[in-house]
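Have a look at this one before I ask anything.
A single protein chain has been removed from this complex, and every other one stays in its place.
The chains carry the letters A, B and C, assigned in the order they are written, with residues numbered from 1 in each.
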Amino acid sequence: PRDPPDGEFSRIDLLNEILPKEILRQQFTIERYIKIPDELREKYILIGRPTPLIRAKGLENALNTPAKIYFKYEGATPTGSHKINTALAQSYFALNEGIDHVVTETGAGQWGTAVSFSASLFNMKSTIFMVKVSYEQKPMRKILMNLYGGNVYASPSNLTEYGLNILKENPNHPGSLGIAMSEAIEYALKNKLRYLVGSVLDVAILHQSIIGLETMKQLEMIGENADILIGCVGGGSNFGGFSYPFIGNKIGEEYIAVGSEEIPKFSKGEYKYDFADSAGLLPLVKMITLGHNYVPPPIYSGGLRYHGVAPTLSILIKENLVKWKEYNEKEIFDAAKLFIKAQGIVPAPESAHAIRAVIEKALELKKNNEKKTIVFNLSGHGLLDLTNYDSMSKRLI
Amino acid sequence: PRDPPDGEFSRIDLLNEILPKEILRQQFTIERYIKIPDELREKYILIGRPTPLIRAKGLENALNTPAKIYFKYEGATPTGSHKINTALAQSYFALNEGIDHVVTETGAGQWGTAVSFSASLFNMKSTIFMVKVSYEQKPMRKILMNLYGGNVYASPSNLTEYGLNILKENPNHPGSLGIAMSEAIEYALKNKLRYLVGSVLDVAILHQSIIGLETMKQLEMIGENADILIGCVGGGSNFGGFSYPFIGNKIGEEYIAVGSEEIPKFSKGEYKYDFADSAGLLPLVKMITLGHNYVPPPIYSGGLRYHGVAPTLSILIKENLVKWKEYNEKEIFDAAKLFIKAQGIVPAPESAHAIRAVIEKALELKKNNEKKTIVFNLSGHGLLDLTNYDSMSKRLI
Amino acid sequence: MKYLVCYMTLGYPNSDTFLEFIDKSQNLGCDILEIGIPTNNAKYDGPTIKSSYKKVNKINIENEFKNLSHIIRKPTLALTYLEDHENDLENFLKMMKKYNFAGVLMPDLIIDYIGEYKKYHEFVKRNELNDVIFVSPTVPDKILKEVSEYSDLFLYYGIRPTTGIPIPISPDILVKRVRPLVSNKLIVGFGLSNEDINSVIKAGADGIAIGTAFIKKIDSEGLDSSLNLVKELRGILDET
Partner (left out) sequence: MKYLVCYMTLGYPNSDTFLEFIDKSQNLGCDILEIGIPTNNAKYDGPTIKSSYKKVNKINIENEFKNLSHIIRKPTLALTYLEDHENDLENFLKMMKKYNFAGVLMPDLIIDYIGEYKKYHEFVKRNELNDVIFVSPTVPDKILKEVSEYSDLFLYYGIRPTTGIPIPISPDILVKRVRPLVSNKLIVGFGLSNEDINSVIKAGADGIAIGTAFIKKIDSEGLDSSLNLVKELRGILDET
């Protein structure tokens, strides 16, 4: 990461002021393994880790493929996605330096849900700035965060200078992730709280690597070899957390990162320094990016609307160690429907991108009659996205 | 079960016409164990069985109790509740006699969800008559059943004589579980399909006993002894399925069945012959009942509004082998909130009744400093009940 | 030798035919007669027997008993629900005794009066009648074992929830499970098909009870056919 040459302040210094120290240490360490503190480990167990590795027999049958398909099911965590893995760690390290209140922003709501429950588990307060349009369209997410004890505010809010200025210009501003983040950071700075980061940074991927490490162990326990590993990419933390342990240990022959055709970062993105966030408050990182000012279309997979690809994943893609795929919403919806009927689990639309690639791969293996093993990360369930699926079905059919 | 003396038809004979033969055989068998056929067993594995047995460390911490608390988490199944356990078995045995289409009714939607997914897993069609008022108020349940490929009709519908007659009298009739069931049975009879039964019958409890059998094995694997077993009671199938294996094997010292104070069947019910269903289409069974004409108040725990207690459970309660508790909605909501903040899982309001009893017991053990082990059945998650929780919080606070 | 218990509703379809059925069936292989006492409250009977009760509900029971008493040569039981006699049981038992009944079978005794069954059992015995006890698969093992010792003549085991409706069950599994619990003779009934008969006998039953099938034969094909059925059943039992 680096600061922009012309910045009026140092983003790296800002990290220093808003992130827990141990989080920064982990962000910039080169240790290959970092021990999980006992208290944190206990919370991972409490939320049901290790999450199950499930043979997708229903999907195999539906595709009539000779391939074996397994999925690591992060939707089995109480908050329904992998996000909890880093939310817990960041909350814990904040608590450890005497902070009793964490702050973040959320768009679709998965991250805010994870943060508010993590805070609850450590008896901390949490404040979530939720993009106003999501706040209004996803009432259940707000209810859930409230049940976890989170204070949820529609952003732009009147809690920050930044929000007040925007509201002054347009009281009906629908908000954006950049605005919500600016508000969260301002709020954290002003009140000397800690800000939690949902993805992209190496440290988030580090925390998510519990997914891949567990998966490796689970495969080993059942004597199974992974040949092809697949995950979807928003910022890259679920894909990285799932696949890096395999890549690092040279297990598997193919790694496929899946994005959305509507947010064509893999196919159209440039590899360059860009702000990690759309607000431009975090440092520049060298990554594949559509530009932090990119305005994503309103696809249902809110978590894939991020403009870039985590720096480490960008390098792996540049070096051709990881392949990529992009699919459009119609393809995603069809894949999700097939999976729902075959496995019963409603995938988050984001995770359905991985499923689409799995299906394609499984059919390819069928054509060549290859008995390989595909393992993918089902990063979250879509039970709170059912109305989205309904609109999708109305729009796409 | 017996027929009413004055019935114009034999309900027992009706069972014969609408239920799969093997289901009837299992209903009236006295085998202690019935082998799960391989194909059915495969589906149980596919849906993630064995479901996890989780130590409720968060709840223990929140209560600061010396008791250990474990819960068997049936909400971990794709359809989110224990209902899938019998839906799968009944669908399988229907398929086995050449039927390709199953029919049932649903109120709150959990049962219909389980049936439509079970049918999908066996490539069967499914038709669900959903009480009209739920159909309108719970759109997500309908979306989910549709995604599973289920045909969902608001009941009263114009698909049956029974529905047509009611609609003729009142086109805006809100429907009832009895009407929906009558429609489902008529539809099954007319089209020579099979009707699936959600609870109460012994055979449903038999299928649910996979819960208790797994729990026993899981406790054994971690070297833990269950002292107190707790579950909520709608018809009794989740409680029975969970607790009977323990009771039968004389494991545990106390079994507590929990109902709703608003549906006071334990405290006010009579032990007598009554229709198993509110429509009066199923045989009479001897049970603790408020009467099949009992009109339950509109509590949030839709699954607990049933008028009776399964005959086997009724005997166990009469014989004092199983104790009962009843709590009001305020107590349930408070218990649910505590659990949500401590464990992250949003319980179905029905399952929150078990949680309330667990909390009471754990605090009692704390007072006496007794280190006992409580195990309860968390029969379902409440992610699709979040708007209910919201109304509850507005009404009860 | 396996026992054949033949059931017929009292006075069905009319007094003469009833008496003829009872008379001849004793020659054709019936070992024990079971006479159903009409009631509006046939809790554990299926539609066929229930409707037979309805058809004869105007008969004079004592008259029928008297006629019957002259022709019975085999032990004869009255099947009647205790619920119908809660207040006049003694009178009823005395009448039975008077007309040569060997005993009584009350299908609701163990199911609905389990807490007081010994009291009623003693009462029957004091009236010098046999008390044949009826149990079903829902009766717990412990109770079943206990009452089988109390039961006179034999234990009557109804393997289906109601008479005459062919609910699919596994007769062999049901009978094999109770056989070791019962030191008494074990007679099995409730909706038996010819296949069922084979399998319950192979599973260790000492005999069978048949009722609905006779009534259906009389209704559809007449008395002779029903008597042929007695013969046929006797044949099946003798072959097994």
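Keep this in mind: contacts are C-beta pairs under 8 Å (C-beta built on N, C-alpha and C of every residue); 3 or more make two chains touch, one makes a residue touch a chain.
Since we're looking at a predicted model, the values are computed, not measured.
Here the chain not displayed is in touch, across the complete complex, with A. Touching the missing chain, out of A:10, A:61, A:151 or A:393, is residue A:10.
From the options A:25, A:125 or A:366, the residue with contact to the unseen chain in the full assembly is A:25. Along subunit A, the points of touch with the absent chain fall at residues 1-3, 5-6, 9-10, 12-13, 15-16, 21-22, 24-25, 28-31, 283, 286.
By our rule, only the chains that are shown with their structure count from here on.
The greatest centre-to-centre distance from subunit C, using averaged C-alpha positions, is reached by A. Spacing of subunit A relative to subunit B, judged by their CA centroids, is 35 angstrom.
Note: centroid distance subunit B to subunit C, computed from Cα atoms, is 38 Å.
In this assembly, the C-alpha centroid of subunit A lies 72 Å from the C-alpha centroid of subunit C.
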